[in-house]
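Removed: one protein chain of the complex. Kept in place: all other protein chains.
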Amino acid sequence: MTEFMLKRRHVLMGMTATTLGGLALPGGLRAQDATPKRGGTLRISHTTRIATLNVLNLSGPAEYPVVDMLYSGLTRIGLDSMAHPDLAERWEATPDATEFTFFLREGLTFHDGSPCTAEDVVATYEAILNPDVPAAARSVLSMIDKIEAVDPLTVRFHLSTPFADLPFSTAHANARILSRAALAAPLTELDTKANGTGPFKLETYDSARILRMVRNDNYYQPDKPYLDAVEMLLFPDLAAESANFLSGATDVMLTVQQAEYARIAAAAGIEAQRVASGRYVCVVMRQDQKPWDDVRVRKALALATDRDLLVEVILEGLGRPAYDSLVAPELEYATEKPVIPYDPDGARKLLAEAGYPDGLKVELVASDRPAIRVQTAIALQQSAAAGGFDINIVTMPHDTYLAEVWMKGAFYIGYWGMQPTIDSTYKLLLTSDGSYQDTEWKNAEFDSLIAEGSATTDPAKRAEIYARVQEMELADTPYVVPFFEDVLTANSDKTFGWTVAPISRYYYTEDVWLDRG
Amino acid sequence: MTLAYVLRRLGAIIVVLAIVTIAVFGITVVLPGNAAVMILGEHATPESLAAMERQLGLNQPVLTQYLNWVGGVLHGDFGMSLRLSLPVSQVVGEAFRNSLSLALLALVTVTAVAIPLGVIAALRRGTIWDLMIGLFSYVGTAMPEFVTATLLLIIFASPEWPVLPAGGFVPPGEDLVGYLRHAILPAATLGLILMAHISRQVRSEMSEVLSSDFIRAARLKGIRERRVIWRHALPNSLAPAVAVISLDIGYLLGGIIVVEEIFAWPGLGRLLIYALQNRDLPVIQAVTLLLAVVYALSNLVADLVIAWLDPRVHHA
Partner (left out) sequence: MREILRNPAGLVGSVLLVIVLAAAVLGPFVAPYDPQQFHAASRLQGPSAAFWLGTDQYGRDLLSRLLNGAPATVLFGLGATALGVGAGSIIGVVAGVAGGRVDSVIMRVLDGLLAMPELLFTLLIVTFLGGGTSQAMLAVAVTFTPGMARIARSAVLSVRTRDYVQAAIARGESRAWIVGREVLPNALGPIIVEATIRVSFAIMIGATLGFLGLGAQPPSTEWGLMVAEARQFMFRNPWCVAVPGVAIAVTAMGFNLFGDALRDAFDPRRRRI
């Protein structure tokens, strides 16, 4: 086996105990100036329930930070949106990217004191790949053919198809390492119990009010975490949450609403953070039927979308216009996308060419949750009217939407979080075998380029391939993507090192410290 | 009015409850989507969905699911919440306590204020007092809870001048003052409408009694006015007031859904909406049952009280 390491920008491979969060902190300057203080309880407020702690399938906005504190994965995504070592201190891959070997740190233990070894990693991945277990990470790990424990500290993955981005997949928020014992017990126990390897240990969990975690003295990063404890406080209401945060009753407001951001950012003693992210709304146009099978109609809608208006009205300016590519500028190999101007006359012209000289009447479905979908539909209706689109909005409850429209409807509003790589972004929605392929755009050349990209380990070659697929996406406009939404969070000025990765779901709470002075 | 009557009413209540559970169950099962769909959301794949359904027991035949549930309930076990990984009895019990404390707070305050208001309006008929109380009651009954609540929020809870918290909850055991501060606006919202309703009823009943023959007779006999009102008029208008209050418990059970949602009060109403949105059937069932039981029992108690206050009422 030729030794080879996946070269990444900004990453020193095999470097242990890197402060992931310290790389690009908004409050980083301050954090570097001062020496971290030990002790204290960090109080984080949130408004969505922590309904479960089951790391295999949870997906709640307040559940992600909790599992990020309780558990660790083989790898973890950093603020630079790259894969970094976590429980694995380094990894190797064969040049054809079909075999990966991860080397675990020595002396890892779970919170109950039992050692964390290669056997636990194998058991975890086998559970994730078991079709009888509901596991959210399976779709990004399905290329794993076999996984073996070479020795207590070495795990080897054999892949059925080449996949150079495996270290990104192993960083999936739902692919954290569980103990063999926990996996042998009934899996429903994972809902309320947690025996992980993360920087904090679960102390109390009351899904109606509070979740409290305390310092894990045996965390693999020496001297970390700085905090004695972290409390996740559920506020049933946004107004109550912000009032408590502004009065100093909590230290961190996990998520700030766009409508409130300006007020909170202006408050004394508060640091509000805007993290540019690749979270996007997309307009789904099903292309195996009229009218969306015609690229001119899709391009017409793209021209009739006033992206600046949408960013202003829906996001209160807290986001960036996107130009119909799912690929966020933060991702490795992302290309610069040309601006698509708001051009209703051009849209009308294209519609006329496509055979709709009198405009086009369409029905746009939007789920009622989260509200951003309906807001986008309303703004799009207004913006596109000038371009000849007569959009009738159908709003429906989320359960009906999931059961009847999602993956089936002809024209509806999608909403997705940022993915860690170009490969995972496209495999989510655009490749013919994409997990949630809902446009029937299906392009064989695109598919084979994506496959080639993930089988190639040469960065220059990958850059070339990914530039080509992004070009293809822009040429065909399979989705209208009007904007990328920023991730918004806030902390008191006595809290240091708090931040969120652009991809969200990763929080680096082990680097946070308090100085209530 | 006999024991047999009470037993027959209780029997009818049980039949109604059984029908309610079947209806809620049947319809929830027929609807597209289920709790597994909601838990996995847009991360679902056909196989993970199937696995989740197996884990939640949603893959069993509908009848089996229902009978399992009924069997559990008959043994006092309401099962596990599908969404919250907690026993239903715990989730619902806690919410019930919070709702009850809010409803009682509203009801007691309202009764203490509304009955005197109604009496004053009836006694001072045609005066400015009567007019103002009347106006208040008309405005009060015409405002849906969400409008009252929103207006109260703008006045008392704006970020610039927050007199009271805009929402949320503090357990009374932890901080009684905090609890009351959080309870004032939701209780006031529920109270305003009840107050308007009850005071209007008391006024109209009282007016009717005051102009009745036997009060006129009492006055003619030279009994002092104060005594006429307190010993004769008021007791006779109380039975209808009790009837109204019992009807208002039905209103209260509905109103509390909206008020809890707006003020983020962690009670039954908010829980019901959460459970409906997440298709958490065991929780929906338990909350619906509980609300229906409370309503039916309060109706029964009210009928008994009315019969006791007013022996003229006979039950066939």
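A and B are the chain letters, set down in written order, and residue numbers restart from 1 in every chain.
In this section, contacts are C-beta pairs under 8 Å (C-beta built on N, C-alpha and C of every residue); 3 or more make two chains touch, one makes a residue touch a chain.
This structure is a prediction, so every number in the text was calculated from the model and none was measured.
Asks: Which of the displayed chains are touched by the chain that has been omitted?
Replies: Across all of the complex, the chain we cannot see touches A, B.
Asks: Which of these, A:Thr41, A:Thr109 or A:Gln257, touches the one chain of the complex that we don't see?
Replies: Answer from the full complex: A:Gln257 touches the omitted chain.
Asks: Based on the whole complex, identify which of B:Asn34, B:Ser199 or B:Thr288 touches the chain you can't see.
Replies: B:Thr288
Asks: Sort through B:Ile13, B:Leu123, B:Ile184 or B:Val228 and give me the one touching the missing partner chain.
Replies: In the complete complex, the chain left out is touched by residue B:Ile13.
Asks: Among A:Val394, A:Met407 or A:Ala463, which one touches the chain that has been omitted from the display?
Replies: That would be A:Val394, which touches the missing chain.
Asks: Which positions on chain A touch the chain that was left off?
Replies: Missing-chain contacts on chain A: residues 238, 257, 259, 309, 312-313, 366, 368, 374, 377-379, 381-382, 393-397, 400.
Asks: Spell out the interface residues on chain B facing the chain that's missing from view.
Replies: Against the missing chain, chain B presents residues 12-13, 15-16, 19-20, 24, 27-28, 31, 134, 138-139, 141-147, 150-151, 153-154, 158-160, 204, 207-208, 211, 250-251, 253-255, 257-258, 261, 272-273, 276, 288, 291-292, 295-296, 299.
Here is the rule we go by: only the chains that are shown with their structure count from here on.
Asks: Provide the C-alpha centroid distance between chain A and chain B, rounded to the nearest whole angstrom.
Replies: 42
Asks: Taking the touch rule as given, give the residues of chain B at its contact with chain A in the complex, in rising order.
Replies: By the definition above, chain B touches chain A via 31-33, 36-45, 47-52, 54-55, 83-86, 91, 94, 153, 157, 159, 162, 165-169, 263-266, 270, 274, 277, 279.
Asks: Mind listing the chain A positions that touch chain B in their complex?
Replies: Touching chain B from chain A are residues 49, 51-54, 57, 59, 131-136, 138-139, 187-188, 191-192, 207-208, 235-237, 239-240, 242-243, 263, 369, 397-400, 402-404, 406, 414-416, 435-436.
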